Structure formats: structure tokens, C-alpha cells
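One structure follows; several queries about it will come next.
What you see is the complex with one protein chain gone and the rest in place.
Chains here go by letter, A and B, matching the order in which they are written, and residues are numbered from 1 within each.
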Amino acid sequence: METLILVIIGLVAGPLLGGLIAGLDRRVTAWFQSRQGPPIMQAFYDVAKLFGKEKMVVNQWQILCAWVYMIAAAASVGLFFAQGDLLLIFFVQAVGAVFLVMGAMSAKSPYSQVGAQRELMQILAYEPVLILVFVGIYLVTGSFSIEAVWQLDQPLLAKMPLLYLALGYALTIKLRKSPFDFSTSHHGHQELVKGVLTEYSGPYLALIEIAHWYETVLVLGLCALFWSTNVAYMAVLLLATYMLEILVDNTMARMTWRWMLKRVWLLGMGMSVVNLIWLYAG
Amino acid sequence: MFGSFIKKSRAKSPWIIHFDCGSCNGCDIEVLACLTPLYDVERFGVVNVGNPKHADVLLVTGTVNHRNKKVLKNIYDQMPEPKAVIAIGACGNTGGVFREAYNVVGGVDQVIPVDVYVPGCPAKPEAIIDGVVVGLGKFAQKVEEAD
Partner (left out) sequence: MSNLLFLLILLPAVAALVCYFVRSSAVRTLTVVATGAILTIASLALLGQGTFEPLAVGSFLGISSDFLVTILDFALLGVIFAYGIKHKNLLIQGFTLAQAVLLAWFELVVVEHAAVPALVGDQLSLIMVLVVSIIGSLICIFAIPYMKEHEEHLHLKKSRQPRFFLFLLLFLGAMNGLVLSNNILWLYFFFEVTTLCSFMLIGHDATEIATKNSVRALWMNSLGGLAFVVGMMLVYSKTATLDISAILAAGPQGALMVTGIGFLCLAGFTKAAQIPFQSWLLGAMVAPTPVSALLHSSTMVKAGVYVVLRFAPAYVGTLLSDGVAVCGAFTFVACAALCIGQSNGKKILAYSTVSNLGLIICCAGINTPLAITAAVMLIIFHAISKSLLFLCVGTIEQAIGSRDIEDMRGLYAKYPRTATITIIGILTMLLPPFGVLMSKWMAIEAASSNIYVIVMLAMGSALTVVYWARWGGSLMATRAEGAVPEKQAALIRMPLTVLCLGAVVLSMASPWIYNSMLAPMFNAPPFTVSLGSLDAATGSFAVVPLFIVLGLGALYAVKAASGFRKVKIVAPYLSGSNVGEEGTYIGPMNGHVPFAAGNMYLGELFAEGKLTPIFNALAVALIVLMLGGAL
């Protein structure tokens, strides 16, 4: 029963929080660029407007894929709040990622096709790192379930500093922030238009946006696990991490997927493995 | 409740697509100037998207000629309803000084319906922002009528 209530809280609070964070993100970005920026609630206005637009698709697969992406993202957040198995949460999230890619590939559009291929490269880059982070958590707590993390009396960060950095790498990719925003470029009028999102429009784009909010919450939830012993420090850690993400987003140019793949597989995996060796030895 | 929130949101989140039909780039520079920190149209939720499928408002600069009228029509057709079109600058409004040229069709309204005309050569950023705001009012009105 308690789990059920937690899950419902997660499902409801997820998009609210995610949308707020998206609005905040744009405000802070504007501040960095010495602009005023949109209202905090802007992300909600955008999505509400998109829901009110005419439904328009290239084919039926897009509708299917947009819905499955949203449902899978929500399910993974639900599982997170149910204190489920970290690997399972990750795999459920991957359902959404795969469907997003397949939906983009279903349209015969060069932009969305290229975006889909690049999105696959992003999955290829972040997936092994995330799995290794979960293995690290397993080595510390002896279990893959989130429940075990709350029983620690020392924050995970103390044991897994390098893995946290690697996680940061992976999450920047997952959140599609610069320099890794090459599957859906942040701004239009680039060679890619909107990449993987190009052919989704109106309500279906809104669904994808909501799914993205869920993913943001999931990502921050993962980061939160690293300081599970103290709520205040947890908040500080999350704030610092997200501010860093925004800073990186604003100061980096978009790079190529080759650069990403090499960088993440060498540096990200390298850090993860070194940290794992510490854990195995300890 | 959700319906009224959507209605309210329409005016708060106009995503624009900017199409250069054959402009001398004078108006284009002014359009992009709106996004700079000085004018910062993102205050009003305006985002410059590169894709008609995501856009609410089509900003067109320059004259329409026989070569690009199909493209203009295509882009307009790929925008989901409700949508608004704003013709910017003398050329976009009427064809401007190129009006009599053999290859020119004329203003934007020769090809697609235009909601707002923003005059000027080039149009000032303030005028463009004003045009967008008027355009939003227009399409709110269109939505009302459609309901």
C-alpha cells in the first residue's frame, strides 16, 4: 500500500517537477546570457499549447512510438519510487529510448533518420557507463534494489566519486545537453533541424516532452541516491550537479558523435573501471 | 479547466519559424535581432524553431518568386493548425521595389493567407515583436471562431 502511494506520488510529481526544472533551466540559461528569459512555467505553457494543436503525423508508428516512449518513461519513474531494481528501472527506461528511435526511423525523412542514428550512438555511449554505476552501487550495498541504498550510513559518493563523475557524463548525454545534443539539436536552423524529434508534432511532441521530464526526474533521482544519508546535502548535491550541467550546456559547442563515443568509452568507462577496482579491492 | 489552460497557453508560447523567401537579408537580420539579449523575445515564450511541424507562427521575409512559391506553400501546409502568418518588410507585404520584376509573383499573400503585415525596409525589431503579438491575438480569435 505504501509502495502504491509512493508510486502515485512519483507519477504525479514527476512531470510537475520535470516541467519546473525545464523552466528553471531556461531561466538560468537566459541569466547566463544576460537575458531575462521566459517565465518559470514556460515549459507547461509549451506542452499545453502542443496538446491543443492539430494532430499531424507521417504514419501511425509515430503515434504508437510517442505513446510507448511516454508510458515507459513514466513506468521507470514509477519503479524508481517503488524502490525497485536499478537495472530493471534502467531497462524499462530503455524501452522508451528504443521506441523513440524507431518512431523517428519510421518516417522517410533524412533529418529524423540521421537524428535516430545519432540517438542510437548516444545510447551506445551512456548505457555501459550506467550499468557499471549500478554495479558499483551493488558492490557497496550488496543489492541492486534502491531500498538498500537508504540503509547506508555513509553516502555513496564517498565510495564512488569517480563513478559519480562518469554518471555525470552519461547523464549529460541522456539529457541531450551540449556538447552531446546532436540527436536533437537544442536550436532550430542547424544542419539537423530537430533530429529525432523533427517529424513528431503537436500532441505527440507534447508526449515526448513529458517523457523527457520524467527522464529528467529519474536522472536527478539517480544522482540523489549518491547522498542518501542527509536530505540537505542531497539537495546541495543535486543543485550543484544540475547547475554544472547547465553551465556545461551553455559553454560547450556541439561536438560529433565520434568524439563522444571515444571520450565516453575511454574516459567514462576508464573512471568507472578504476572506481570499481577500488570497490572490489575494498 | 485543461481546455482553458490550453487556450491561455497558446498566446504564451508562440513558436516561430522564419522563412526567407528572397529577402536582401535586411529583414532577416532584424528578425534574429529580436532573439538577442537586447530584445529577448523569449520573455514571451517565443522560440525560433527550424521546423514548420513544430511552429505556430510563420514569419516570411522577402518577395515571392516563381521558384520558391511552392516551397512557401509546402512549409505553410506542414504547419499544424492553429497557425498564423506574418509578412515582414516591404517586400514580404507587396513585393516592394521588386514588384515589377519578371520573376516576382509579389507579396506573400499571393500564395498563402497572411494575418499580419509588418511594414518597413527593413522592419524594426520592435515592429516585428508587435506584429507577433498582434498575430497571436488574431489566432486566438481564429480558435474562438473555430470552436
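FYI, contacts are C-beta pairs under 8 Å (C-beta built on N, C-alpha and C of every residue); 3 or more make two chains touch, one makes a residue touch a chain.
Remember, it's a predicted structure, so these values are computed and weren't measured experimentally.
Checked against the full complex, the one of A:6, A:40 or A:98 touching the unshown chain is A:98. When the full complex is taken into account, the listed residue touching the unshown chain is B:80, out of B:22, B:80, B:107 or B:122. Of the residues in chain B, those that touch the hidden partner chain are 19, 51-53, 70-72, 74-75, 77-78, 80. Residue-level contact of chain A with the missing chain is found at 54-61, 63-65, 67-68, 71-72, 75, 78-79, 84-88, 91-92, 94-95, 98, 101-114, 116-117, 120-121, 123-125, 127-129, 131-132, 135, 138-139, 142-145, 193, 198-199, 261, 265, 269, 273, 276-277, 280.
Assume only the chains that are shown with their structure count from here on.
The distance from the centre of chain A to the centre of chain B, with each centre set as the mean of the Cα atoms, comes to 34 Å.
By the touch rule above, chain A contacts chain B in their complex via residues 26, 30, 33-39, 42, 44-46, 48-49, 51-56, 187-190, 193-194, 197-202, 205. Residues 2, 5-10, 12-13, 15, 17-18, 37, 40, 42-45, 47-51, 53-54, 56, 78, 80-82 of chain B are the ones that touch chain A when the two sit in their complex.
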